[in-house]
Structure formats: C-alpha cells, structure tokens
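For this view, one protein chain was removed and the others were kept in their places.
Each chain gets a letter, A and B, in the order it is written, and its residues are counted from 1.
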Amino acid sequence: MKHSISIFWRLKDNHYKIYVTKCRDCGKAVSLKRLKCPYCGSRNVEYVESRGFGELINYTVSYYRTEGSEQYLPRVVGLVKLDEGPIIVGEIVDVDLNELSIGTRVEAVLRKYSSEDPNGLIYYGLKFIPVIKK
Amino acid sequence: MKTCVIGSGVTKVDRHYDKNYLVLIDEAVSKALADSGLDVSDIEYLVVSTAFPESILNQADPSTYIAQNLGFRKVKALTVSSGEVSGAVALDYAHALIRSGKASRVLVVGFEKMSEYPSWVINKVYTKILEYEVEGIKNVTPPDYAALITNEYMRRYGVSRESIIRWSIKMHENAVKTPHAQLQFTISTDSLSRALRISEPITMLDSHPTSDGAAALLLVNESVAKKADKAPIELVDVESSVNLPIYLREDLTYFSATAAAYKRLSSRNGVRLTTNTAVNVYDTYDIYGLLTIEALEICARGEAVRCMDEMPYLNVGGGLKARGHPVGATPLYQVHELRELMTGVSWAKYDGEISLAHAMSGPDNNAWLILLRRWA
Partner (left out) sequence: MTSSRFRVGIVGWGAYIPAYRIKAKEIARQWGFDDRVTDSIWIEEKAVAGADEDTVTMGWYAAKSALLRAGVNPGDIGAVFVGTESKPYAVKPSSTIIADALGISTKKLSTDLEFACRAGSEGIRISVSLVESGTVRYGLAIGSDTAQANPGDVLELTASSGAAAYLVGPADESVAVFENLVTYVTDTPDFWRRDGSKYPAHGEGFTGEPAYFHHIVSAVKMLMDESGLKPSDFDYAVFHQPNGKFPLQVGRMLGFPREKVLPGIVTPWIGNTYNASALLGLAKILENSKPGQRILVAPFGSGAGADAISVLVTEKVLERVGRAPTVEELMARKKYISYAEYAKFRNLIHRNLW
C-alpha cells in the first residue's frame, strides 16, 4: 500500500482548493495554507481562498518517468502567477504542446494526481488548464 | 581542536550491479585506512552518510550493519540521512566531534546504490528530495525545477542553450583524466540535438547519471595528524543555509542559500573565492553548476558560462555530471578530489591555499559549504 489514508486526508484543503496565506505582520502573501509566514516567521497569518485563475509564467514538458504516473506522460509542469499575486507550482493539462506558451491564462481544475489501482486510494487535486471561457 | 583529513579512499563510480553496499564500502574504507596508516581498531566514530537507505536497501541505519560486517567492534556508529546533502552533514558532524574534543579519530563513509532499481522506481525515490506534500504528491520532479530555472536564466541573460551545455562538456573533459569518474568520455554540442530529453530543455547531457559509489575520509585532531605520514589538509569550517521553496523565490536564477552560506563562511574565516580557487560544486544539472559559481561570487550574474573558462580548478573530478552522483557519497568524493588536488596527486597542479566543496539539496533548497585549507 503506497497511498497513505491520513496524509492525504489532512492535506485536502491545500489540494482541493488554492489558499493564499497572507501575513498580517510583514504583509507578504504566499500560495498554500502555511502555519507561519515563510518570510518573517510570524504566526499572525490569515487564509484567503483563491478564485483559481492566473497566468502561466514558466513551464517544462517532462518525460521523467516515475512509478505511478506513467499514463500521464509527457507531463507539463509550470509556475502559475495567481490573480491574487502569489505563484504556485502545478501540472498543466488539456494542452496542445504546440499551443502552450508563456502568458496563457489558466484556471485550476480538480483532476487525479495519482491512483493506487486497482484497490487503493485515488488522490484528487488541482491542476491547471487553459481557461475555457475566453 | 583543528580537524584534519589524513586519509581518503573512493571506489570507481559506476553501476555496480555485482557489488552490494558492503563490498563498495569495504573497498573505500580499506583504501582510506591504508592511506592514513590507521587501523579499524583506531576508529572511535563510524559516521555513515547515505540518502535513501530505506527506500533502496530496505535498511534503516545501515551504519550498524557496516560496523558488524566490517569488523568495527568498539566503534560508535551512526547513519546520517539528510537527503542530497547527507555527506556534507556527516562531515559537519564529524568536524563538531573533533573540534569539541569528543573524538579524535572519526571515519566518515558515504555511499549510495542508485542502480538497485529500474529508472521509474529510482526516479520516484530521488523525487523524495522535494517536498512530498507539495511537490511529490503533485507529480513535480527535480528535473522539472532545473528546466524552469534554465528557462528563466536563458530569458533573463540571453544565454543560449548551446552555451549552457559547455558546462557538461568541460565536466567530461575533466572526468577523462580522473580514474574514479563514471563517464570517462568526451561530449560535444553536436550531441545536443540527439540527446534524450528529460524535462525540456534539460536533457541527459545536462543531468547527472545514475551512480553507485562509496567514499571514505579519515578525520582526526591535530595531535593525531602530526603523526601522519602524508601532509594532511585541514577541514576548517562548515556553513549552511536553507532557502525558500522555488515558487516563493523572487529570482529563480539566484541561489540565495548558497550565497548566504558563502557570505558567513567567507567573513568568519577571512577568505574569498576567485576564479583560481579550487571548488567542487553540485552540478546536479549543468544550470545548477553555473548558478552556484555566481552565488559564490566567483562570477558575475549571468556571466558564468564565459567565466567558467577562466576556472582551471573547477570540478576537477568531473563534477556530478561526469564523475557521477552516488548521492550520499558525493560530498565525500568532492573532498577526496580537493585533497588529491592539494596533496599533488590529482591530474591538475594546484598551489592555492584553500579549496571549497559545495553541496545542495535540489535547487538550492538547502546549501552546505565545506572550507578546506592546507595544513601548516
């Protein structure tokens, strides 16, 4: 059994949604829910849910084969600058490799990260697609 | 108490399908002990460095079984598993033992068996150096980050793809002259168009290979060093820093953890690196080697590709690219190569006072620097 039950269940918030952690002390904002501000270490933070839209600012097409994700090759991994400001890393899917470009507007969608077939858990989480509604 | 390195030994880096970890370690340790004039029974601490023993060997704390199998009866044995920087951490620990007076003779052994499983399994193991709950679980892998960083570097400084590969070309030239290096053949920019892509634009020509190896270093205090046959070198200082995750960095092309560690190391010890200083840096991917010599203030930002031509003592062993990257052993190979350089054994002739080894976890997530000096 490779997929832990409790690890993923605890992480749901950070994978079913995109949260932005805002530091009330130093004012900086980062992607994902964090215990403390990674810049100043303060615990005085608040969480805001991102709408899930942003701009693709960097990406790579990957052929790196890892156990459990072979059927998703080639993967596109990219950095997305959310409308709310912070940058998040994630997979970009439903793209034509010839049409992929920096600046593409993307939206977050729920997809399968991996699944321990045929009997184990499915891990669901957010990836990015080019926005459907132009 | 000063820390001195009085012996070292390494195996050839290769895919050693026919040798298990104990055989490789035995080889390296025997060479190191012979080199130092010490014996198994002289060793007080056995510090073992390995990154993925549980994933690859199904073995927690291999140091116990290395001690048992190699005849270390009276030793204090422990394993340091600190991801991709395990070897540097192990050396820091050994250094602390000696400086504090807690030990006078420490054997540090690093090893890894990356060829033990097929690529799709080992790739997943290697991906554990990134943050599982953020990157691992999302199928983001180490070469993806090297690719994103390369894209940003090329865009920002107008550096071409062909210039970046020059790093790997130089590494292979050095490896040809290094008996223990894994890839002892030269490459050229012509190979680039056929090179298998990993994460575009990173190809096999830009990336470290899959390596097995073991390296051993004898660290002792001054009084033991005085009695050694050969001139020892001093392990002067170790410094380290942790960076922000890649996606929170303002500048992907600046290895700020390496830079911060260097600033502290350099000011505390009154040393500065120049293009003529012998350095052994983590070129896990060629782009990482280039960014590291910029972060160490040897080269100006964006200038590494040109500047590296003026560095005769850069990664003389061939770096991670061509000497290889048996992960837990790599920093020990680096120190061994710098020691060879400073004791006249290497193919290159070096008369510099100091040298530096640099190790890091992934894209500068955790950077470690080891300062070495000729022992007066």
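We take it that a residue touches a chain if its C-beta (ideal position, glycine included) is under 8 Å from a C-beta of that chain, and two chains touch if they have at least 3 such contacts.
Since we're looking at a predicted model, the values are computed, not measured.
J.: Please identify which of the visible chains the hidden chain touches across the whole complex.
T.: A
J.: In the full complex, which of A:K17, A:K33, A:K81 or A:R105 touches the chain missing from this view?
T.: Within the whole complex, the residue contacting the unshown chain is A:K17.
J.: Given that one chain is not shown, which residue among A:D25, A:E46 or A:D94 touches it?
T.: Going through A:D25, A:E46 or A:D94 one by one, A:D94 is the residue touching the chain not shown.
J.: Residues on chain A that touch the omitted chain in the whole complex?
T.: 12, 16-17, 49, 70-72, 93-94, 96, 109-113, 122, 124, 127, 129, 132-134
Operating definition for what follows: only the chains that are shown with their structure count from here on.
J.: In their complex, what parts of chain A are in touch with chain B?
T.: On the chain A side, the touching residues are 7-8, 11, 14-15, 30-32, 38-39, 58-70, 72, 75, 77-79, 86-91, 113-114, 123, 125, 127.
J.: Under the touch definition given earlier, write down the residues of chain B that touch chain A in their complex.
T.: Those in contact with chain A are residues 119-121, 123-124, 127, 133-135, 137-141, 143-144, 147-148, 151-152, 196-202, 244-248, 252.
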